[in-house]
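The other protein chains are all here in position, but one chain of the complex has been omitted.
Showing chain A:
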Amino acid sequence: MSIALRGVGLAHANGKVALENIDLEVSPGERVAIIGPSGAGKTTLLRLLATSLQPTRGEFDLLQHNPWRLAASQRQRLRARIGLIHQAPPLPPRQRVVTAVLAGKLGQWSVAKGLLNLLHPLDASAAQAALARLDIADKLYQRCDQLSGGQLQRVGIARVLYQAPELILADEPVSAMDPVLAGHTLAVLNREAAERGMTLLASLHAVDLALAHFPRVIGIRDGRIAFDLPTEQVQPAQLQALYANEQLQATPSSPVQPQPTHIPRC
């Protein structure tokens, strides 16, 4: 199993319960989308899987290890086998794209190699190849603060592709992209994961993207798993129940003439 959670719960320090009684098994090479309303616990679940949050209850196995029973140095080695894609990639604004991408392998490199790479990029061609898969190879030597939000997200994805981990955890990886680009990028990510046998878990707020690109979909609501099904078995009623909100009434706004729009690739 890539991931095995049994009865996992997580309560924040202020007592607020973020996740409750999560049972989840993901096999190596599986590709899973996590959907659910805002505040349901999607990001918390991914942070828990990334070992940046510690579960307060339950059993948690990650790549055949319980990360919280490992010594800190062994946990760092385990983390090097996991790739994280952040919604807003935390890249220093002044860092060059090539350095930011090559930083993906810092967990696998020695300290000396890491520091040397800071002075002179040691593997620029591989970084360029990773960027090329996302159509931004021309940004290789630009600074991160010169990129748009969507471009930064693609740099974050390129960093994880270069890292070549066994498990990819992606938190809203395409939220800053237009719909066409988002679909294209998710397709690239899924293809890469499938070709290299990497396990992929991605949280998405766009249900159609989740259904279109992933073979398995997990719905989360109020910190619990609402459903966990192969994509073709997900019923519209389940999706409606997942996003149902008693407080918000959808008031129809004034009808807008649909305009044919050309969506530029950012």
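Everything below uses one rule, namely that contacts are C-beta pairs under 8 Å (C-beta built on N, C-alpha and C of every residue); 3 or more make two chains touch, one makes a residue touch a chain; residues count from 1.
As a convention for this text, contacts and distances are computed from a predicted model.
Chemist: Between "Multicomponent Na+:H+ antiporter subunit B", "Phosphonate ABC transporter, permease protein PhnE", "Thiamine transport system ATP-binding protein" or "RNA polymerase sigma factor", which matches the UniProt record of the unshown chain?
Modeler: Checked against "Multicomponent Na+:H+ antiporter subunit B", "Phosphonate ABC transporter, permease protein PhnE", "Thiamine transport system ATP-binding protein" or "RNA polymerase sigma factor": the hidden chain maps to "Phosphonate ABC transporter, permease protein PhnE".
Chemist: Which one touches the absent chain: A:G58, A:G114 or A:G183?
Modeler: Result: among the candidates, A:G114 touches the missing chain.
Chemist: Touching the left-out chain: which of A:T43, A:Q128 or A:Q163?
Modeler: The missing chain is touched by A:Q163.
Chemist: Touch as defined at the start, partner being the missing chain; which of A:G36, A:G83, A:P173 or A:G223 qualifies?
Modeler: Reading the full complex, the residue touching the unseen chain is A:G83.
Chemist: Tell me which stretches of chain A touch the chain missing from the display.
Modeler: 50-52, 76-84, 86, 89-95, 99, 103-104, 106-109, 111, 114-115, 118, 163, 165
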